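Okay, so here's the structure we're looking at.
For this view, one protein chain was removed and the others were kept in their places.
The letters A and B name the chains in turn, as written, and every chain counts its residues from 1.
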Amino acid sequence: MSGVRTRRAALAIATAAAVGLLATGCSPAASNGSGGSSSSKVTINWYVQPLNSTSIWPDLVAAFNKSHPNIEVTLTVGPTNVDTVRGTLSTQLGSGSATPDVYEGDITWPAQFAKAGLAVNLTKLFPKSFWDRFSPGAITLAQYKGSSYSVPSWTEAAFLYYRKDLLTKAGLPVPSTWEELVADAKKVQATGAVKDGYTWQGAGYEGLTCDFSELVADAGGGIVSSDYTKGTLDSAAGQKALAFLKETIASGVSPKATPTFQEPQSLNDFTAGNALFMRNWSYAWAITQDPKQSKVVGKVGMAPLPSFAGQPTPGASTNGGGGMFINPHSKYLKQDVTFLTWLTGTEAQGMFASVGKVLPANVQAQTPQAQKDVGPVGQVLAKLKIVGRPVGTPAYSQVSRALFQNVNAALSGNASVSGALSSADSQITTALSSSR
Amino acid sequence: MTSTSARASIVGPPALFPPRASRRARISRRRGYLLTAPALLVVALVTLAPIAFSVYLSLCAVTAGADGFDYSLVGLRNYAAALGSQALWSALTFTAVYTVVSVTVQVVLGLGVAIIIDRMTRGTGVVLALLLVPWAMITVVSGQLWSYIFNGVYGLADYLLVVLHVVPAPVTILSNPVGAFVALLVADSWKTIPFVSLILFGGLRTVDKELYAAARLDGAGGWTILGRITIPLIRQSLITAVVFRVLQAFGIFDLPFVLTNGGPGNATQSMAMLAYNALFQDLNIGYGAAISCITAAVVIVFAVVFLRAFKVEEPGG
Partner (left out) sequence: MRAGTVADIAGVAVGVVFLLPVLWLAVGAFKPVSALGAFPPELLPIPATTSNFAAAFATNNFGVFLGNSVIVGAMSTVIVVCLGLPAAYGLSRTSMRGRGGVLTGLLVISVFPVIVTIPPLYVALRTLGWLNSYQALVLPYVAFNLPLAIWTMRNSLLAVSPQMEEAAEVDGASLPRTILQIIVPQALPGIFVAAVLTFVACWQEFLMALSFNSNAAYQTAPVGIALFGGTFQLPYGTIFAASLVALLPILLLVLALRRWVVDGLSTGSVKG
């Protein structure tokens, strides 16, 4: 026996194994693993992301299982990082796994998952009347090429948080334009009451895309052309937005470290009592009111985000939140539909507000009681001008990355305003053209 | 003769039994196959198939069909797209520069630490255990610990810089390319110098201490002993440390992922992050596989060249 022959044998084994893998990779899964074939009871697996410190997911599962003796939902909770979730889910679903049957996904996923064959076309599965329970805007965001791929479950939006106490003391109203916000911030900073005027999310990640798309919309522009063929950032609106954000840092209104800020850092600055204003999502409310985590309990107000002077108010707010998708390889589509119909019904949606402290996606469940359950978020939400991100393209992740990397480079002083925007545009255009 | 000693540098000293003793050599050879086979079989079965599969993927356009995925061969299109993108070249540049700088720093300091531990008379085990703490820390957590330390608002790093009068007021270390690079280097070195030291310590332990004493009697200084005795004798361990550190550094992912997310801009975006983005964010499987294969190819070229270079340098004996 020679070394050469051993190597050849090893290679043959490896090739055989690889071919075997390919074959299984192409066909849908044969095994499911979940039992219950003998009786009529069916087990479906539900994959969600951690929402917050409440017990919303297990509570929902318990309530469903109690009222549905023939279906048992089991819960799998994934990691907090949304991209890690996307990676593991695409591995599982893409390999033809029958579980999870139903999974929670980000608001930016429908087009991408539809194109990649990772989600079921729901328009065919649900009766037309089912969709009446959601706002038209939420339905549009979950569609790709005219079909729905995700069932909206709870919503989230961006707000302006402000220090009630300090604005009252300075005799200032809540600002409705960005120019007022900067002027107010400088005034209060000059008194020494706070170190920072306005704190937001400037790190190179998805959150910057949200912050920036709001300002571009306020200035009358957009990120991509309406037919999704090219980037439109290097425009008067884009330049105005970026110049404004740069100026907040340069003038000392926003902390110097803003280009490294994600939500936790900006929230931390605000709850430590260092900042007058903050842009953040609705989840932040509960934390600003928790005495264990916040020094500004009872001193915080919420309002719609401002707009630029001369533009209609309020300014644009990005929305977020979770939607439920169905695995194309799920063996129990009927039960999946039953579960999702229940999950978006008024009983479960009420639990999202009362237990989970987030706003339900079902408009019928957005009752005064629900608004009370989630705090001032509920009252302000109705006044917001929601502007979605350009999620209609399967290449959204590349569009967003082109935006946040270039804008972050400009914010941290490593690129010029127009250089960053034109570079972002060309990357966006390339991404859009390759995804068609 | 020359061929034997040249081979020795990578394979080690000449085999126990010289080729002349043909029966013994045959037994020895058979033993070699027998002893190596189980390990090689496990490695081959578990790793070769996936690697072959991903090379195949890199040549495919992966699209979704009614019954799962459809793999259609597209030749080198993914490679052409990757090599034509500016992002790949900036990631490759960052990764290469980072690898050279970090491995140099870590191997030099790691050798120093290993020599110190090797010379300790008491408490070696305790110090070894302390050293292993950074290496043992879950990488994502050490990324989070350092992002907490380098935080631009309440970070300990800024506090210390201000207290020590290095800077007048807190600076934002992570928002300029050089600062971000240095922060990565510090966090990474903290974690990997112990790894290097441990491997080199393993080598130093096998060096006969009497050699040092003899050299000192001959009047050799510290640096001479280091260059003439220590380094040549732990050469195999040094090669192992350098090679594996280069592999790890070239694949650096967790630290920039947590600490800088590739920023500012894309100044610290590594090759592995590029592959992660393509695979996990863009679900662009063929493209992501191509980037991974390019990364692997670069490192393989390095490994082969490096090992060859060391083989050639070996004096005849």
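To be clear about the criterion, a residue touches a chain if its C-beta (ideal position, glycine included) is under 8 Å from a C-beta of that chain, and two chains touch if they have at least 3 such contacts.
Bear in mind that the values here come from a model prediction, so they are computed numbers and not experimental data.
Peer 1: Among B:L73, B:A129 or B:A214, single out the residue that touches the unshown chain.
Peer 2: Spelled out, the listed residue whose C-beta touches the missing chain is B:A129.
Peer 1: Tell me which of A:L51, A:A157, A:A237 or A:V417 is the one touching the absent chain.
Peer 2: Of all options in A:L51, A:A157, A:A237 or A:V417, contact with the hidden chain holds for A:L51.
Peer 1: Pick from B:T36, B:S72, B:T93 or B:T224: which residue touches the chain that isn't shown?
Peer 2: Hidden-chain contact among the options goes to B:T36.
Peer 1: Looking at B:V105, B:L145, B:A215 or B:I229, which residue reaches the missing chain?
Peer 2: Of the listed residues, the one touching the omitted chain is B:L145.
Peer 1: Could you list which residues of chain A touch the chain missing from the display?
Peer 2: The missing chain touches chain A at positions 2-4, 6-7, 17-18, 20-21, 24-25, 29, 31, 33, 47, 49-53, 76-82, 84, 87-88, 91-92, 94-97, 100, 262-264, 267-269, 271-272, 281, 283-284, 287, 292-295.
Peer 1: By the contact criterion defined above, which parts of chain B meet the unshown chain? Give residue numbers in ascending order.
Peer 2: Contacting residues on chain B, toward the hidden partner: 7, 10-13, 15-17, 19, 25, 28-29, 31-36, 38-40, 42-43, 45-51, 53-54, 57, 113, 116-117, 119-141, 144-146, 148-149, 153-156, 158-159, 170, 190, 193-195, 198-199, 201-203, 205-208, 236-237, 240, 243-244, 247, 250-251, 254, 272, 275-276, 279-280, 285, 288-289, 292, 295-296, 299-300, 303-304, 307.
Just so it is clear, only the chains that are shown with their structure count from here on.
Peer 1: Round to the nearest whole Å and give the separation of the Cα centres of chain A and chain B.
Peer 2: That gives a centre separation of 36 Å.
Peer 1: Which of the residues in chain A end up touching chain B in this complex?
Peer 2: 1, 3, 6, 10-11, 13-15, 17-18, 21-22, 25-28, 83-84, 86-87, 90, 94, 96, 112, 115-118, 203-205, 255-257, 259-260, 265, 268-269, 272, 274, 329, 395, 397-398, 401, 405-406, 408-409, 411-415, 434
Peer 1: Chain A touches which residues of chain B in the complex?
Peer 2: It comes out as residues 33, 37, 40-41, 44-45, 48-50, 52-53, 56, 63-65, 67-71, 81, 151-154, 170-172, 174-177, 261-267, 269, 276-277, 279-283, 285.
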